[in-house]
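So the structure is just underneath, and the comments pick up after that.
Here the complex is missing a single protein chain, while all its other protein chains stay put.
On to chain A.
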Amino acid sequence: MTSDNPTPLSDDPRRSTSSDSTTSLVDVSSQSPQLNSPSTTATSRLGDDYEHISSTASTTSTASKTRGKAKLLYCKSHVAIHPTSFNKDNISGYLGIVEVDSTVPHTLAPNVEEKQTGPGRKEILVTWVPNELLDRMDEEDREGYKRVEGRMTASAQGIEQEEDGFVFVSLPPPKGEKYAFSIPVTSLYSILVYPPSLSHWYGSATFNLTGGVSLPTLYFHDDESPLLASPTIPTPPNAPRAQWGFPPFLSLLETRATLVRSRLLQAKRNMGAELWLVNPSKSDREVHEAGLDEPEAEVAVPATRRPSAAPYPPKPSYPNTPVLNSATPKQTLMTSLSNLTNLSRKTASQILSHPLAQPVVPHLPPAVRSLVHVPGEWERSGRLPPKTGKSSDVATEFESARLYLARWARVVAEEGERARRDEVASQARIHRNSPGGSPTEDLASSLGVFSMLPKSYSKRPIPNPTRTPQHPITARDWESFAAQGRDELFVRREIFKRGFSDSTESEDKRARREGWEVLLGLVPWSVGGVGGGESGKQKRKVAREEAREAKRKVYAGIRAEWQSEANKDGGRDDWREEWHRIDVDCRRTDRNQAIYAVPTEVSKKGDAEKEGGGAGGTWDGKGEEEEGGMAGLNPHIAALRTILMTYHTHSPELGYVQGMSDLLSPIYVVFDANEGDAFWGLVGVMKMMESNFLRDQSGMKRQLSTLQQLISVMDPELYAHLERTDSLNLFFCFRWILIAFKREFKFETVIRLWEVLWTNYYSNQFILFVALAVLQSHRDVLMRYLTEFDEVLKYANDLSGTIDLDTTLAQAEVLFLSFRSLVEDLDKESAASEEGKEGLRRRKGSSAGAGEGGDEDGQKKERKVISSDLRDLLVGWKA
């Protein structure tokens, strides 16, 4: 990427021999075309000499004209200030470097140092002038800016231009209207630079002044500026923006001031951020050059001694990931992005909390500074600040910026992750189409997420996830399973690993449907046998259809029972009540899905009621009344209602419970809106999830308690935090568990989740590992920002729609595997100690959960007890 540097200045190897400050004055202010041609160093030195003369000459000759004016050495248009987050408020302008005689009055340079080169006392100022202000300046100034930028563009394109003398412009006021500024270099303390990246489309630079004030951040709208819009500069297609507007500025400034790149801010962990100190003091320099432990970090040497095969812009470096070597740059970048975004907050805050970083902190923009100002951050003792007595502070804290920031950061991270996923998926498609494609590449890239696994069990090697959702099961795959005589365990494993294809091809949809029939027990895998070539296939088809038909008949029978009773005499009172409840819930289930959409014609509601599947209209003629201000019926909503009512009468001990309509609706869709099949699908799901809906809620309580124990074993820190925040009851996970994340994912995505859960491949309660994975991917925010139960609840509820499924599932699998090996290790240990001590210190597994015990055992610091609830997590599907 360095070779694509837009500035011939720093790119030119000859500059290694002539890098004194005057040279660049030539390069920029009075473009010397020879420099761009591959000629000899002699020419260039000639240019230097020439410039020295012409510099003085032209200054004097135009003295009268330029009194009070400044020599424009560099400028760049389309550098904007973003006063608000709205694009419409952006103020575009020119960034410039000017040279003035120090006699030119300007208030902000009280202590001009004797560092200036050249004859007389020259001073270098950094300026920014908004277009609006420029428009009001005189013609000459405007022209000046355009001319200088034009030259630079031309030089960047290697176009020879005629020597054009210096350009003098009026200075904006030191800190004037519309954010305009002109600041002497001597007042600059540092420059914080963010190169453009996929998440920050515009690169930015913030000037921090010695007084501790920061100037508004400048954003480089390079896509609008002539320099980079030029077609002659090739932009590598895979890099987001290898070249951008700021480096040329920095290169020039470097010739007039000593710039030292701080090593305290590690670019590779901070979205490429760089902190450049301007004419740093000795002590600053020591601190910043010492840096943190990052041996490979690039150390900026003073400009004068710097080898000028310019290391600017620095090669973007990203955290090491397994794909780094094999993948395309783009893929690597996408992979890394998720890590960067995930890590950036944590790392930034770590760095900023480093004692050495303290001198830097005041000079950072507020957004970055806020990472430091998190309460309790400096003395992170694992303890929250004491609670403020009344809960009345909750709301205030809730609205506070830190939470907003935290959430924002999460959203960025999630989006990065999604982008990466999409990228991987598209890569996978390409690979599949090309013969050389290997699935392992994609697989490896999904490891990126495990950077955030906590340390509690990291002494063991982290197991690898086995899922390959980028290769879902197609109709052909599905056929092949039976044709090859695979058993049900194999089929379940395949579904767990791959899921079914979301393709809208009817064949692929049928594959998912048949898969769900197996998972939900409608048509067992064994029906029709396996193998047998073409005839076997035919046999299976017939047998499956027969099995379906038989079930449908049974359904029709069950339905007829309650319907006829309802028709006879209005039905039982309790049924009518339940009917109302079901009706109300169905009318508000997934109405944003096309199939369940509210009918457009309100007047048709009566008809819809009747169409609504024989059952609805028949209920004591009260169908219409059920409207009750609810959304209108449609035939499919009516079908859901009938199914649920049938279920209610079919399983009287459980009955209809809120949440069931959520479970039913995707099943109904996957089963092609077949009422009978969907009913049996619901029955199958309820077999697995029945305990969630028990009247006394014992099932939910037990699951939440198991999850709580799981957290305590797998992530004691998070457990402790939840305890401190009164959130150990995990009610904020209630919705996740009750309806299997139905409300947390999009409709299509929840279908992919459910088929994985229902395989029961590893565990019948794999959902708890999914919940743990979600919590862990947010543990940073949870632990850092959320201090009250209601904050945690709100945060969890608001995660809806932001969770990336495949990342979460990959992490859930790793968590399961880690948990399993943890239990195995503990069992081995306890077996060994039992043997050794002959049961002297027999300990029985207490159901009280984990995290306690071990106090009597001197050898072990901490001994985890695996309760029977936790052990049950290891139980999965068995043939």
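FYI, a contact is a pair of C-beta atoms (placed from the backbone, for glycine too) under 8 Å apart; a residue touches a chain by one contact, two chains touch by 3 or more; residues count from 1.
In this text, contacts and distances are computed from a predicted model.
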Assuming one chain is omitted from the figure, identify its UniProt name from "Ribonuclease P protein subunit p29", "RAB small monomeric GTPase", "Mitochondrial import inner membrane translocase subunit" or "NEDD8-activating enzyme E1 regulatory subunit". "RAB small monomeric GTPase"
Which of A:V213, A:A483, A:A720 or A:L793 contacts the chain that the document leaves out: A:L793
Touch assignment to the omitted chain, from A:A180, A:A631 or A:L870, lands on A:A631
Could you tell me which of A:S170, A:S651 or A:Q697 touches the chain that is not displayed? A:Q697
Need a quick check: the contact residues on chain A for the chain that isn't drawn. 390-396, 398, 577, 580-581, 584-585, 587-589, 591-592, 598, 625, 628-631, 657-659, 661-662, 693-697, 700, 729, 731-732, 734-735, 738-739, 743, 789-790, 793-794, 797
